[in-house]
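Notes follow the structure.
Omission of a single protein chain aside, the complex is shown with its protein chains in their original locations.
After this line comes subunit A, so read on.
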Amino acid sequence: MKPRSLWKFSAMVAGFTFYLLFNEPGTAQAMHIMEGFLPVGWAVFWWLAFVPFFVFGILKLKKMTKDNPELKLLLGLAGAFTFVLSAMKLPSVTGSSSHPTGTGLGAVMLGPLPMSVIGSIVLLFQALLLAHGGITTLGANAFSMAVAGPFAGYAVYKLVMKLTPREKLAVFAAAFIADLMTYVVTSFQLAVAFPAAEGGVLASFLKFGSIFAVTQIPLAISEGLLTVLLWNWLRSYSPNELSLLKRETKGVESK
């Protein structure tokens, strides 16, 4: 290793040591709001907010696969990645477990809209079979994980690509932000539904948010790294496929 990367590495190790030593163990929630844990009004509200994205997502998917059947392969890959990552409940520094979302990769490869369909399929599976999340709260959970996360990740990818030519950094940032954003939105959803008696929505948001952020940051880093790993893998076997997709995405945008 070069001296410079050695320095970086030791700084990282020192940072994590500090982080782990001074973090108070606590409890946090999963990102999925549990069945029945949103009041009826809010459950309906988030369902209504989510449905348009789902419909546009389906239309986009239909158009994409019709224009370019090759994309089905990458679509399956994006879905599979979300499937794997959201099944991994990882222990985190706060002493509780949570899981990554896996939506960043798909958002970068296919754009954010298709992920609203893929993400909600994963959530439905977990709600029905695993009692993880729920049907009444599916609208809210899908909005945070399948809409807000991918859109934020996609935006960050675009931004980083505009500022620097470093694609891997952009992919990492997209996965990291997509993961974190999901939890920020979940905190917000819980905060508006359960404002604190003192301090209202903001106090609740800070309470939920501070618990989430600390639990989720290491997981978001893991997710970012795993996404870049898969990205590298894809790159080495298929420079074609990914650039094909890029052309496709660019074409759709310019229309």
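Some points to look at:
Note that contacts are C-beta pairs under 8 Å (C-beta built on N, C-alpha and C of every residue); 3 or more make two chains touch, one makes a residue touch a chain; residues count from 1.
The rule we apply is simple: contacts and distances are computed from a predicted model.
In the listed set "Cobalt transport protein CbiN", "Alpha-ketoacid dehydrogenase subunit beta", "histidine kinase" or "ABC transporter ATP-binding protein", the entry agreeing with the UniProt name of the missing subunit chain is "Cobalt transport protein CbiN". Touch with the chain that is not drawn comes from one residue among A:103, A:116 or A:136, which is A:136.
Summary of contacts with the chain left out: across A:49, A:161, A:213 or A:230, the touching residue is A:230. Residues of subunit A in touch with the missing chain: 1, 5, 16, 20-21, 23, 25-30, 32-37, 39-40, 73-74, 76-77, 79-98, 125-132, 134-136, 190, 194-197, 204, 207-208, 211, 215, 218-219, 221-222, 225-226, 228-230, 232-234, 236-238, 241.
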